[in-house]
Every structure is written in C-alpha cells, then in structure tokens.
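Sharing a structure with you now.
Heads up, one of the protein chains got dropped from this complex, but the rest are sitting where they should.
Labels A, B, C, D and E are assigned to the chains in the order they are written; within every chain, residues are numbered from 1.
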C-alpha cells in the first residue's frame, strides 16, 4: 500500500543528493523499500524509532555478519516486519571493479530491499533490509560472487585501511596488503564471535590517519618512519617563490619547533631529534618534504566510542615496528593481546578498558612488552605505585 | 643519659646550617632534646620511625592545635616518652617583632624541649615536644604572650597569606588584612573540629601564588585584576636599552601571544582581550609593566595532597570578586561551602573530592553560583549528561 | 552449505592499471580544484581523481549508475572514501571534465577535498536502528543542503569534519570530529517488569550501567531491576543489553552537539570533541535548530580561525570562554563534566579570558 | 581556664615602620645580588631585604640569635618566608652588608632569591611523625650541603623549588614542586588482629583504602580486616585511621622522586610533579643515592633548559622521553600510571621523539 | 508476541524463536527448538552443552563466556558450530532456553 509521505518527500529537495530519492528508486522494485518510506514518515511524526530491539539471525556456520531487525508496526508495514542487514566485507581501500559491484547489485536486488549503505561506518558494504528466509540464499549467492560477510557481535570487525600505496605518496606501510592479509588471517575471529566484546583493527599509512583509526580501533596501526624526514631545498624554494608563506603556515605550526626558516637563503632546516613526525610540513609542502626512509608502523591500542567508561583514543604500544609481509610480528602481538583480553575481560569490556582496569603493567607483562616512555604522555602524578 | 650519636653527628658538617647543631643546642638545656638526638640515631640505625601512632591530647575548650606523640622506646628515652607539639598561629605574613618572638622562646624554654619549626609547612609556629602535663600551662602562657593555637584534626587550619602589600608591588588584594580578618572570623572553626576532614584557606596577592595556595588550600584566594595590565613604554625602552631580550624572554613566552613587540620602535603592545594575567611579563619587567586597576580576587576551590583520591589543584569557582573589608561576600561564600560539605561529605573527604563525587552541578546549586566557562578548561567529552 | 571464510575479494583485482603500475611509488599530489586531485608517480605517470558526494544510503540502481560512469571513463574502476564519497580514477587528464559532467548529471556534487567540509560520517537512525534517539540521513541531507557550498569549495581555514551518530553509541569517529551531532535521550528507561526477568540477564543489565544506577528490584518476588533516577543520565546502555528497558521518548529525545575534535596527528595530537549544545529537539524533516547552530559555528570558525587551524586548535588557542562568547551559545551546568574524569576538565589556574 | 580564641597577634604590630608607611604602595623591586632585594615605594622610600637560609628545625636560642640581629639592624623586626627563610628588612642601604655579615657569623647563608634553589619545604620525618617512611631534616641538610651553591647564586634557568615529604600524605606543596622527594613504603601493612577490633573503626578502615584492598576478616569471629596483597600499593592511609596496621619496614621504606611540578600561574598553568625515580633506599645519615640523582637532574636541567623555563616547562617542551634519555634514569612500569586517571597519561598520538 | 507449539505445549517465542517463558522449558521443548536450529537429533554432546548452559545460567543468571564454555565443556568453537550451525549464541542458547544473548556467548 502506498502511503502519503509529505514530511519525507520534503527531503527530495535541495542540492545535496537525496537518500529519499534513493529509497523511492528502490521502492519501485521492492515492497520492503516502499514500506521503509512509510516507516520514515511514521518516525518523523512520532519522533521515535519503530524498530524493535535486536534480533539474532544469521547464516549457517557463522555467528555474526547479520544485524537482525524487526518492525514494531508489522501490521502497518508487513514488508518490513523483518528487515535484517548483511554486513559485507569490502575489498581493501574500497576499490572496486564495476563487474564486482554489479554482481552485488544483482544479488541484492534478488534477495533484499535493493537499498545499501556504501559504506557502513566500520567500512562494510551494508545490504539494508531482508527477511530471515533470504539470509542463507543471499549469503550463498554473495560468496559465489566472491564476497563474504563482515563481523558483528563479540567478534573482530572488518579491518579497514586507507588508500595508502594505491595513491598516496605519504604511506609508510603497505596498508592495503596488510589489511588484506590480516583479514584473511583472522577469518575465524571475524565470523565466529568468541570474545568479551567487539574488536576492531584499522590501518593508516601515515599519522594523518585517514581512516580515523586512533579514534575507532582497538588495534591501530599507523605508518611512520624512524629516521629524519627529507627536505628538498629546491622544492622549498619553489614554494617560497610561489608566495607560500613557509614561516607562518609551516614553521610556526610545527608542534615542536623542529623547523628553522632562513628567510634570506630560503633554506628550511630540520632538527631531526625534535621532529615528532606529525606530517604537517609534509602535508603542506608535499613537493618538497617527504617522510624518511626507515619506514614502519606505530602500533597503538584501545581506541573506542564512549560506552561504557567514556571514549578512548588509541595509545602507543609499540613506537616502531617494521611491517613486512607476512607480518608475523604484528600477528603474534595481536593474538597475544586478544588472548589476554579474552581471558581477563568482562562482558562488554573493550581491550582498552581492560587495560585501564587492571593497569598497564599487568598488560605489558602479559604481552611481553617492555615499558618505554613513548607509551605515555607523562609519568604518573600520584604516589600509588605497585612494587 | 648521653648516647653516642655518630651518624647524627655527621650532619653537623657541611655549609648548610645544621639542624643537629640546633638539637644539640637545645639539648644543653632540655633532657627531651637530648633524648631526641638518641631517637634520631636509633632511627638512622633501624631505618624506621620510633614514634607511636597518633595521640589525642589538648587543652581545655579546644579540640585541636596539639599533635600528641609518644615514643615506642620510652624505656630507652624516657624524656621523650611523650613529646607533643603545639601548633601556634603565626602573625599574618610571618612578620614578627623581636619582643613577641622572644616571648615565645621563653614560654617554650619553660614548657617544652626548646625546639621549634619556624615554621610548619601549613604556616604555624611549631613548638616541638612537650609532655601532657605541660600542655595547659604552656597554652596559658602563650595566650598571655598574645599567641593562640592553630588547627589540627577535622578543623580549619591556620590560614596563610603571602607578604603582599607589606612589600610586594604586585598584590591585588590586601592579603594580610584579609588573612587576619578571616582568621579572627573563624576562630571557632579553627579550634573546635567539626567537619568531615580538615579544611585550609590560603591567600596570594597575585597569580604568582607565593604561598602555593592553588596546590594546598581547599579555599584559595588569588589576587588578580579585571581590566588591562598597564605598560609604561618608557620603562620598556629602558629594559631594551639595557640589553634585555624582550622578544625572546617575554613576548615569546606569553602563554596566549597577547604581546606584540616592535623591534624598531621598541614598542610593546598588548591585546588586552588575549591576556590571561599570568604575570610573566610583569614579573620580568616590573619597572615597566604593572597589573591593572580593577583589582580583586579569583576564588578557587579544592586543592589538596594525594590522600585519598589523588592530589587536586584548586579550580576556579568565582573568576572575579571584589575583595574589600569586611569581606562579607567571601565569608558568606565560605560558610555556604563548608555547610554543604559538612552536610554531604564523607569521613576524610575534602571538599574538592566531594564536589568530584557528587558533580559540580549539585555543588554550584548548593552554593548559589552560576556556571561560567572560566570554571573549566574545556567542556565534557562524554555524553553522560544529566538533565 | 556454501563457501565460508573466503574473505573479501583481493584488492589487486580491484585497482586500476595505473595504480597497479605505480603502486607505492607516488611522488606528490595537488588539488587541481575542489574535488579533483592529481597524483604524480615517480615514474611520471599521473592519476586524476574526481571525488563526488554520495548520500550513502543508495539503491542498487545508484551503484549501477556510477558503474556506468566508471565503465565509460575509468576502465571500469572506482573507489569509495572513508567518508562515503565516490572517487573516479583515471590516468587521463582529458577525462576529468567528462567525469565531472557525468557526476553532475547524476546529481552528485564534486568536491569534498582540501579545506572544506566533506561528506558527513553518519549512521542508521530511524531507518534501521532500535537504539536511535534521532534520525541520521534526513539531518545529514538537511545539513549538506545548507553546507553545500563548503563541499564544492575549499575556503575554510582547514578541513572541517562533521559526523553524526543517532545515539551515544557513536557509530563512527563522532567523538573526535570537528563538529559532532549526537542523538541523546533525556528520560530514564521505562522498565517492563513483566518481561525483564524472562528476556534479560539481570547481572549483565546491572553491570551495564556506567553510573551504577541499576539495582535489583527490591521486591524479591519481582525478577526485575529498578533505576535510581538521580543517577541515570540516559545513556541507553542498559537498553542495549536488555530490551525491556527502552528509553526512546518523542519529547525527551533530541540532539546534542559536540565540537573541536580531530583525529589526525598533524600539528596537535588527536582530540576529543566537547559538548557545546546539550539539547535540541527532534524536528523532522529538517531539524532547523540543528542546521542553524551548525551554520553559525561554521561561520564563526571561518571568520576567526587562522589558516590551517582546525576547529579544536582554534578553540584551544582562543579559549572555550571565547568560543562561547563568539558563538553566543549559553553556557550551562551540562557543559561541566561530572563523569569519571571530570576533575581533569576543571580550570586549575587563574589563567582565563573574559 | 585562660583566654581562648584570641587568634594570632595582629600583623600591624609586627611590620616595620617603613612597611607601615608604604603599605600597599610599592612600585617595583630588584634583586641586587643573591639574597638581597630592593623594593622601592611610590613614595620613593626603599626597603632592603636580606634573605637568609634556615634549617627550620631550630632551637629557641637560634631564634634569639636572629632577634639580636634584627634588634641591631632592623628596629626589632624580621619575617619568615613561605619557604622558612629568614628575612631581615631595613630601609637603610648601609645596613645591608652588616646584616649579611651578621648572618654569616651565625652560619646562615644569604641567598634563596631569583633563579636559584631556595630552601627545601619539608616535614617532620623520624624527628616527630609516626607516619614517616623516611626522615626529612637530614636529607634536606645533605641536599642543601650539595646544592649550597645554587642557594647563594642565581644561575639556573629559573626558580627551582625542591620539596620533601616523609610520606605520601605530602605535608607541603610537594605534589607541585620542580623536584619532590617523597618517603614511600613498599610493603603491605602488618595487621595486628588482636588489637584492631578494639582500637580501630572497621568501616572507616575499610573505606580508607584508595584501591579497595581492605576487607573484613573472613573469619567472623575475628574482629579485624585483611588486605588483598595485589591491590595494596602501600599508601598507608589505612594506618592513618587504624594504628593496628603499621607498614614501616626498614628495607621496604625508601624514597621516590617526582619532578616537573609548579604552582605559579606564570606562563604555564600550575602542574603536578611526576614520578621519575620510583624507589631509592633509606641510607642515613646522608642518603647519597638521593643526593646524587637530584644533583644530576639539576645539572641536566641547568644545561638544557632555556632561560625562564621551569623544570616542568622544559620537560614539556622536550618531552618526557628526552628527559629520561638525558638523565639516564631507567624507565619502568612504575612510571606508568595505573590509578584512577591513568588513561589521561597514555600517549594517544603518534607524536613522540626517540 | 507469537506462540509456538514446542514439546507439545504452547510457548511464547520472539521473532527469532527464543522462548519467552523460561519456566516452561524442558527436554522436549529443547528438542523441538533443536529442530529449528538444524541441531536435531540431539546427541549426548548436544545435551552436554545445553545442560552446561542451563546450569550455568540458573546459577549466575547470565550465559557463560565462549572461552569459559569451551574450556568447561571441552568442545572447541569449531565443534560447537558443527553441533549447532547457528553457533553458541543463536543455536545452543536458544535450545537451552536462555534469554536471547545481547553480549557474550
């Protein structure tokens, strides 16, 4: 039954592409998508969600990858009585060939609402809305098309990585290869929840952190370098010549005053021991300044959203680690961390919160790491010290 | 009995004045002081204290002001079997005339060990070591000499203030008058413990905070000004002429970059809206820069040492308050704060800890203050908001 | 049973030829104009990227549309960004304008690069989530309609990253965004005592509460819990583990705004976003109050911040008191932290501005 | 019963004439040389201050000695500073040198002003306190003997404030000092189960523990408490409220050193001191390990900090990793916070030095 | 809310087939639930797992953590997925009549 949706329709206007138009496009072929419009309108009127709590549905042999969802107004909108989403692993860097994309479209047109999120905020392809009966067949068709499910529940989530070596001149690690490798390595952990809570891995090629790993990943891998960044003085002069205000826009903004600018000779000098590799000078003068040669990764841990004990940013665990395939050292470390967390974590306690609860010293011992000052901003102020 | 004290004797050597010499001086007239030397030697050998826990002794009508102390080796050192200290209120700013000081000396030679601390770290005159029998007579003689006891236990401690208007060109409030006035106002609170725990008041005439109030006082009063600081350009030029590097040593160190230096005209310009009155430029150029004219105080709250929940620095409660005798507004605020704390505080919970436990919003309501951004460094990051 | 654990397709099958060839060997890049990047490889090869906005919630036909464009101009390759934008990649400069034209035809704005506002990271809202205290896609639409100009241009002092989460679970890097829009409840859970015992784990429910507001029902006969009203700050974590404790409420639900977060390590270390507007009502379909205040803040920021100064860096420099003064947002008790680390936010110095 | 609640003598009877006259009307000051200040009033009057060090723990004869000096040169007035130094005040420039001579005769160093090390704020130690994990006066004496030169000169980058507390109650502004020396226990309390029930309030004792390590004795017959060894960090707060739980131990007690705190609001806001050396043994009478490391730190600071840069400001600028590198102090697990606000100390950025 | 005939009695279930009236659970109910989860017929192993879950739940009012479950029953996770293709949470807990897991298991 086609409902009137005057409030929703309002959102077809305006310059930004309209998701309402998209739902309407899908609605042409899918009853569920049509009902979804009605649900939106109802929510606009009632100012509450009309989806019931949770739902556990899935495919054979997997414990996650599907978010079960049921309407609380099934009588009114029978086509979204059940409206589950599948989380589908994206290829590293969100690169696609159109063949693969079109296959997904076909599968989803066949089994679901025809609505998707490209992408979910973890990075999955989100196939938005289908029924329980369609789950297994849809999954079968997806794997046939070369795609697999992502994670949900107390499992590893689809790891993500920035575009890195595919396009970015600043990457210090092979983000795409690494994310592909880790994803394959941890298939079991993605598909079969087993832990106290979810866990996330994100990889950025440099400290610009274009996948926001520091904020959102339990295990954060950030490319960096250990030697000095490289300055090409001719490149610098070029920037100066073009009127770029190197002093104000770069030198003065270096967080540690590691740069010195000689206005006369147009020479930019670095005190390498003071550089904290923040990327700013590189970012703004990419034609003249580049990361160093001794490349690798900083491994950080503990990032997460506010629930339960307040949001956490990832913090430094290993200041520098070489990161070459097959990434054995990183994998071993990750397994050690998970094992300790799984053994000691409480229900719904992310690894960062566990470390906070039991103290870094216990954690470091468990994962065989030596304390180094780079792990902390500053030593403790309190005198409450264990011996 | 005179003991051998070879370890202790070692501390008579060296250029810094020796407390051991002082104990020995006292020991010439006091058996207790003599025994104290032996106790020191014993502690040096055993590497532990030889004083027993606590002790509640005092004078009639007061609940505090005396720290009871008993030896755990009374057989060996009978003269310090009991060795109580009296805390005696110092005159504001630790100013004395020699008549008054000599009186104290006489009283203490008569009633105690003849050893003192000038001063205790709260600011009292500490009369170090006497017996229970001597307490009341000693107190009687002290009051006769014009001195009274300070606080101990769950009471107000002797308030202190920096030298302020007596000598310092920077003070924004009459620290000495204020501390004298508050001390007299709160005699009952000093002498008769009644609260969940101790409470301290300290007053500094400017943000240099020469009595370390921010770190040590539950109620911290710091002189400041509300208008612009004053720059005398002739004075500035004088500094420049004398080779003082105004740019490096002052302008570059201003925390908010509120100063601009014109090397050519030797002109120092202030952006008053950016100045946070940190004192640095004034400190370093006292002949050219002075605080503003609209003087008053910032009232802060909650400073304390680590026990129980970690040390706290005082934080801003009232960004600016005029502070003229009879200091009614300040007194009323202080009483409100104590009253709320006394009503709600747990045993051994300082007011800062209580505020932390129940939340600022409850505290501000109780003491009738409006929230202002100056109270905080930054708003909350978490979404855990009460309505 | 079909295949299992095959993982995602290998990205090597997905990247275009020029990327394959110059993989890891890029030299520098420049932004030719809003939405158009030029990356140059050590080999001298060039790669042009055209970035186009997307509503994220799209139909399969939408995907087919962009596939058509990619087939036509990009040898059948495209990618998405970590902020949902679509990127068309080509080694051929000549194709840039046609791609832009094609995107425009599809109604997709080209932009989102450099010092502007990119796409808004967001979440499900009333379209799919049980937890939502507000909707997401409509607010994003309403906002981007108004901020459109900042997407297709690069005239802000620095990047300005906006994120939206429909509840405080904050799916996305919302807690570290220049501007964060968060759905919030303000009424305590309404407990279904009948059902709770049968469908919820009581210990888990009790443990879920960040403030310890949940206790067992005092009546031992009733297998349920009670909530201490004065301790509940409506986080909804109990609801997540226990369906019998819903807190959605058409009047109580609304939006809070946070500002000043960032993720990159450039210049200042990453920062959390901080509460600036405690509550705005849900006002579908266009949430005018939210749109208005966001626009105001962006304008104040644009006017006052220095070049390359992110929102949070600017606020840190001028002070929060100045931020509140300039934006004219009223300061309330809600802004003052009273959670675990509250004391770290108190101003423990006499240094402040007026 | 004698008088009560008379309060301290009024300071007005205590201040010298020149102060009375120019009270609140000072114009500027200068430090003529270490220990000698010249304050000039708006009226043109001058006030000379000679500051002399004191061991704080003094006999009444010591006080009489300095009174003699004050009587002779200062019209019978003197004052003490907030760091225990003695100040002789005179409007008469001619008297400055005689005062200095007189002080020297008494064995008192003149100095403690400007960019040097003033007297060490300290506490009772084994001379009077039951709580002491170390002594105070002897360590101060040993330290000042070695730092003497910094007291009588002004050649450090900035003021360097040293404090000492004989236990973590930290009587003094120890927690905010450039260098702080703190007595620490490292063994858990030895409980006297016989006595505890009779002389301690059990609920108060349990509540006293910052880490919740104290429980009632599992045997209900025994009116006492037990301590969970893995949770006890030897703070001694239980002992403060319950004499039956002493933790003093000749081997376990010793000294921790903290650095980088400050109190003034000048330039940087006040800062806490932070742990740099977790444990050094008690080694009377001169605590050589403590003296040595303090000297080393002061020297490294003197060499590396910029002018007017306090210890903590310097460390903040160069980074703690640099501090540990330069001072060669080993970094251990003890340095990493694991108390309530621990997470605020973790390095949540890739920015660091080597 | 839907009703289903399980083990010969009518029991309220939710959309995912979890029973909403825990008191009505018995062996027969379990076996009928197992049918919905591709876990029928129930072997001794199935019962060992289901019983462990029930005993644990009745004692602690929560479902055990997976790690605990594996350790205590001796089945590794792979085996559990073989027995209950829906996995420990969706499969085994449902059969054992536990509340629908929101967190662990």
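Basically, contacts are C-beta pairs under 8 Å (C-beta built on N, C-alpha and C of every residue); 3 or more make two chains touch, one makes a residue touch a chain.
Here the structure is a predicted model, which means the values were calculated and not measured.
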Touching the missing chain are B, D
From D:38, D:195, D:217 or D:325, the answer for touching the chain not displayed is D:195
Per the whole complex, from B:70, B:170 or B:186 the residue touching the absent chain is B:70
Given that one chain is not shown, which residue among B:7, B:145 or B:347 touches it? B:347
Consider the whole complex, including the chain that is not shown, and state which of D:15, D:156, D:184 or D:242 touches that chain. D:242
Over the whole complex, note the residues of chain B touching the chain we left out. 52, 54-58, 60-63, 68, 70, 82, 153-154, 188, 192-197, 342-343, 347-348
Which parts of chain D face the unshown chain closely enough to count as touching? 1, 195, 198-204, 240-243
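As a working rule, only the chains that are shown with their structure count from here on.
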Which chains sit in contact with both members of the pair chain B and chain E? A, C
With contacts defined as at the top, give the pair, A-D or B-D, that has more of them. B-D
In angstrom, rounded to a whole number, how far apart do the mean CA points of chain C and chain D lie? 48
Among the residues of chain C, which ones contact at least 2 other chains? 1, 168, 170, 175, 204, 210, 235, 240-241, 243, 265, 270, 272, 339-341, 343-344, 348-351
Got the chain E residues that touch at least 2 other chains? 18, 62, 85, 100, 102-104
Based on the touch definition given at the start, go ahead and assign the chain network to line, ring, star, complete or other. other
Every chain pair in contact, whichever chains are involved: A-B, A-C, A-D, A-E, B-C, B-D, C-D, C-E
